[in-house]
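Encoded as structure tokens, the structure appears first; notes follow it.
Selected chains from the complex are presented in situ; the others are not included.
When the chains are written out, they are named A and B in that same order, and each has its own residue count from 1.
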Amino acid sequence: MRNPQLNENGELTHLLSIEGLPRHILSHILDTAASFMGIADREVKKVPLLRGKSVFNLFFENSTRTRTTFEIAAKRLSADVINLDITRSSTAKGETLLDTIDNLCAMHANMFVVRHAASGAPYLIAEHLKRVRHKNIHVVNAGDGRHAHPTQGLLDMYTIRHYKQNFEHLTVAIVGDILHSRVARSDIHALTTLGVPEVRAIGPQTLLPAELAKMGVRVHHDMNEGLKGCDVVIMLRLQNERMNGALLPSAGEYFKHYGLTPEKLALARPDAIVMHPGPMNRGVEIDSGVADGKQAVILDQVTFGIAVRMAVMSILAGN
Amino acid sequence: MRNPQLNENGELTHLLSIEGLPRHILSHILDTAASFMGIADREVKKVPLLRGKSVFNLFFENSTRTRTTFEIAAKRLSADVINLDITRSSTAKGETLLDTIDNLCAMHANMFVVRHAASGAPYLIAEHLKRVRHKNIHVVNAGDGRHAHPTQGLLDMYTIRHYKQNFEHLTVAIVGDILHSRVARSDIHALTTLGVPEVRAIGPQTLLPAELAKMGVRVHHDMNEGLKGCDVVIMLRLQNERMNGALLPSAGEYFKHYGLTPEKLALARPDAIVMHPGPMNRGVEIDSGVADGKQAVILDQVTFGIAVRMAVMSILAGN
């Protein structure tokens, strides 16, 4: 079966997941993003690549920040952006998801940016578009359930490549609640596809999924062990709802074992970079001394994220 | 008294209702819409007709879909669109509706797109604008109470003309809750103005208004009878609140008598088209076999709706 993200020429037509994408496509996105980095420094931060195109933000799950980054990226490409307040829309009136999609297609939508609490929702939409033969309408997954968050994965790769030049000799650790994290899953697929030789997962047993070994990831429960010799440390946000749940004793206990402090960070390589997808819980998964320290590249991730999303949108629209 | 929708030269200055508009104005809107249909297929889907104009979406009643179609239409005309969240605005702080309008006029609004639960609210605004001598500010009724939804009526006429070429020999049936439907009222006025010789209303006694006969409409309570020989079948959405009310026994009972199934549709002419203003309640007023069948033109209505709204806005702004 053909990868549903690729068209008959093997070009990217939807971005649904990093899993299954060949290395040259990931590299092409990163290269294209690099070409967009200069735009933000210009007096007029716009290019006309998507002029007259309609990009619909379909956020079935609320995320002001992610929506904003896509909105900025689309506007810098000169697209018209329409934010749908899904919770108040026809879907809320009992219309099916696919009827809503059909209606938006009939309004000549060019791209859907989809955030959904259910894993697989963007695939469902992409398959439907194929079935009804809307070949020129593209889907970007902006996070679906625990499954994937591919643009976050790509901007993380952009950040690593920016600071480390290439992926070939790196040791990368991902720390925290990997079980519930679509970011972690996208990062792991991207890192292994791009040739990172050692990917580590650090966290308590209850927050690590069973399949990590199959994905080629080394598991560490002791953070001090796991950080040794790392080039890159990716911290994950601890969702508030986990802290009150049965999976964790308390936020304080979590911080003691898995919060990144300057002392623990000293175990990694001296030139290691620290990443975080945001928003940060200071004092829970990360100490302010690290978050505001010299090794943190967290705000660069945000900047690169705009360029990466511009790259994804312009590549899809061009294919 | 002069029709409040027309200026001293008999040109359309507000679109409040189809009732009372002469046939040549309706035809001019449909012809203008036809000229906009090509734009959606272009690489850059924009024309500069409303560049620098400010269009305010004043939705006192929530309707994401209708608001979105107006937003898209205005943006394709290059207007600046401002969506006012009315429920959180000054009106909510006790300001009167007309004080709110005066304030927006003072901000140099060019057009108000108004959705309101109260019948007549757009008229009230248009009259006020005349009284305070804002001759260059236009009002488009995007649905007021049970009264009118003129752009829906117009896009329905566009759809009929597209598939049937002219209105002169047609039999058109409107099925469902006509009593509470502003769409039905606008359709009936448009159909009779454009010269459709036979308009039928099909529904239970409790959901048909008494004045239908006066409007030149034939009433049918038996759907099988009513559909015979029809060229066009317009299904209406059954509002959820009716289903639980005293007016109807149950959704299942309603579907049995007035839901459009392939079997019932077979009673109409073989080339009959099926229309629906959306969002559909599948299995309540329409069977999925019909909704997804070859005779359904429901998504075309959506596409034509953008062109019709572009036509209305550009005609108003030009007069």
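Methods note: contacts are C-beta pairs under 8 Å (C-beta built on N, C-alpha and C of every residue); 3 or more make two chains touch, one makes a residue touch a chain.
What you are looking at is a predicted structure, and each value in this text was computed from that prediction instead of being measured.
Novice: How many copies of the one sequence build the whole complex, if 2 are shown?
Specialist: All together, the file's complex is an assembly of 3 copies.
The working rule: only the chains that are shown with their structure count from here on.
Novice: Write out the stretch or stretches of chain A touching chain B in their complex.
Specialist: 51-54, 80, 82, 84-86, 88-90, 93-96, 99-100, 102-108
Novice: Which stretch or stretches of chain B touch chain A in the complex?
Specialist: Residues of chain B touching chain A: 40, 42-46, 62, 64-65, 68-69, 71-72, 75-76, 240, 278-282, 299-303, 306.
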